[in-house]
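One protein chain is absent from this view; the other protein chains keep their places.
The first chain written gets the first letter, and so on, giving A and B; residue counts start at 1 in each chain.
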Amino acid sequence: MSAVEHESILSDALLRQLMAVGQVDILVGLPTLNNAATIAGIARAINSCFIRDFPRLRTVMINADAGSTDGTAELVRDASFTEGDVVQTSQPLRTLHRVNAPYHGLPGKLTALRTIFAATALTQAKTLVVIDPAGPATTPDRITDLITPIARGEAEFLAPRHRRHPRDGALVTQLVRPLVRAVYRVGLDEPLGSEFGCSGRFASHCLDREIWERDAARFAIDLWLRTEAVANHFTLGQLWRAAPSAATGTTLRQVVRQIFLSLIVSLRAHETFWRSGAEGPAVRTWGQDPGTVPAPAEWDYAALGQQARRDIAEIRPLLEEVLEAPVLARLLDDSPVTDAQEDELWVRMVYAFLVATSQGRATVEQLADMFVPLYLWRASTFMSRSASDTPDLAQARLDALCDTFLRLRPALASGWTVGK
Amino acid sequence: MIQDIGEALALSWNNFASAFVQFVPRLVAATIIFAGGLAIALAARSGIKRLLAWIQFDSLSRRSGASELLRTAEMPAAELLIARIVFWLVWIGFIVSAIDTLQFAPFQGVLQEFFRFVPRLLVGLLVLAFGFLIGNFLWRASLLAAVNAGLPGARLLSGALRVLVIAIGVVMALEQVGLATAVVLTAFAITFGAFMLGAAIAFGLGGRDAAKQLLERQRDASRDRDSDASPHL
Partner (left out) sequence: MPTTADLQWYKDAVFYQLHVKSFSDSNGDGIGDFPGLTSKLDYIASLGIKCLWLQPMYPSPFKDDGYDISDYTNVHPSYGTLSEFQLFLEQAHARGLRVIIELVMNHTSDQHAWFAEARSSRDNPRRNWYVWSDTDDRYKGVRIIFVDTELSNWAWDPLSKSYYWHRFFSHQPDLNFDNPEVRDEIWTVMKFWLDLGVDGFRVDAVPYLVEREGTSCENLPETHLVIKELRAKLDAHYTGKVLLAEANMWPEDVRPYFGAGDEFHMSFHFPIMPRMFMALRLEDRKPLIDIIERTPPIPDSCQWATFLRNHDELTLEMVTDDERQYMWDEYAQDPRARINLGIRRRLATLMEGDRRRIELMNGLLMSLPGSPIMYYGDEIGMGDNVYLGDRNAVRTPMQWNGGVNAGFSQADPERLWLPLVSNTLYGYQAVNVESQQRNATSLLNWTRRLIEIRSSTPVFGRGAIEFLKPANHRVLAFTRRLDRDTVLVVCNLAGTAQFAELEMPSLGGAIPIEMFGGSIFPRIGREPYAMMMGPYDFYWFRLRWL
């Protein structure tokens, strides 16, 4: 392979910076895309965390920018670390490294993350923490909390979890969480999220995988990282945090579509693991449970539900190709059913769609489009049924849904066609 | 005189016998070709059925929508239909060949005509098949796009698109086969043009207010529907 043929994800400039840094113990990665408003504060928080909590360890902060146009990368590079910092009683013991990695090759979050992983491998960092610049306020304590379990060898992948109101985040509570729990047999609360901590070993493992070449990886990567850790028996952990901002910059339909595609990416990547029925690793939790959280702001689920029903009627001929006749009939039937029946209907539809992707009855993108109105129907149904529930009662619904996903899991395993 | 009659009769008999003697081998040959052709056509039908089963043609025809269409028209399944078409094509070919062997004057050249016709027929069938495939693909894609974009009557719109594409496919197939080309093309042009003109007039003039309301409703609905995803995450 000549220099002409090989396209590296690491520019020469970045490589030279990494050479100068050498081996490190902790690497904090900061993938950014137009985060000028918050980034300087985050960089200072990282720096303070290093000085205050890990003074003897070799540390580096790497800003992998995904193509910002608002000067984010320059702000990180030029951020001064004296203003408003933690008061220091002495000079830091070691040289503090700050590496700037402007995007090289394709812009985007995926390239930024891959660059961070490559830097982790080259610097042989034992601990990697990736900070979401759009997350809740970054403080030195937050960063330390993410680093410590990994640095101590108590976990190899640490996913933040936050206390949700049961009626908040239907896409997670109705689909992603119960599905991942049932299919991967792991007690992971938040399978999505851009922020995490992991060991250098896990980062090197992920770097060699094919996920980075896949088109859907740009939004599937967060889920895939978690399921990859489960499927390859890395020690898992969860850390209580404040809830992140859920602003996505895309429409609801697009988000649902992306989540569906992400699930497919993960299921295909780990089909050997989950089809074996093996138990995922136990998940330990760190941090303080914030306890109860206020109810989220209401949204017009009734209108969404009506629109969803209209859409379902329109795509009925397509749904006939995916759903079994009794399931479709029940979906189209307006007569009242019990909560358990509604849950079962939803779960059967989810599994039917996942199976359909493996059998190639339609393209994955078409199935994702078909799935959107089904999710919207489910979300609105759940919201209206639980409208007068106490939080405990609403939580009980979620638990029952998890059980239903687990109970009907064989439908996915038996229908799934391997290797498609 | 009697001798002349006898000679005439003998000559006539000789001519008849001679013609008969020349005709019989051709008749036998034609019979063999006819019977052999039947056997080959049956074998071809069976072979095509097996081949189509092996390449899972039934799922392709289901996905292309051809199965549904044939079912609606109370016709046999696509793979059976193709097998039958192959059977008849092969056997007709042999029948024509048998007739040609008999060397009946009115039927001279029929064989050549037949063999000139068959490739066009095959291409026509291919065009028709592609028309179905493309039509069904566009129907599916447009239906999903329209539903997710919140357009009313998504099913009607996408169905109309499918019909249009298939109709174009049919017309192209007929033109390829050379069956009343001018008539078919003219009829299609007139129908298509009339439909489009009528739709334009109906929508642009008669339905102006309705269209305006539709668009406003559409704008509001999409604003609601495509609102922030954050409550869901």
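One rule holds for everything that comes next: a contact is a pair of C-beta atoms (placed from the backbone, for glycine too) under 8 Å apart; a residue touches a chain by one contact, two chains touch by 3 or more.
Note that the structure is a prediction, hence the values are computed from the model and not measured.
Among the displayed chains, contact with the absent chain in the complete complex occurs for A.
Considering the full assembly, A:Ala118 is the residue among A:Ala101, A:Ala118 or A:Leu223 that touches the omitted chain.
The residue touching the chain not shown here, chosen from A:Gly22, A:Gly71, A:Gly153 or A:Pro290, is A:Gly22. By the touch rule set out above, subunit A reaches the unshown chain at residues 1-10, 12, 15-16, 18-19, 22-23, 118, 121-124, 207.
Heads up, the rule we're going with is that only the chains that are shown with their structure count from here on.
The geometric centre of subunit A is 51 Å away from that of subunit B, both derived from CA atoms. Remark: subunit B residues 62-63, 140-141, 143-148, 150, 154-155, 221, 224-233 touch subunit A in the complex. Per the touch definition, subunit A reaches subunit B in the complex via residues 168-172, 192, 245-248, 250-256, 296-297, 299-300, 303-304, 307, 311, 314-318, 321, 361-362, 366, 369-370, 372-373, 379.
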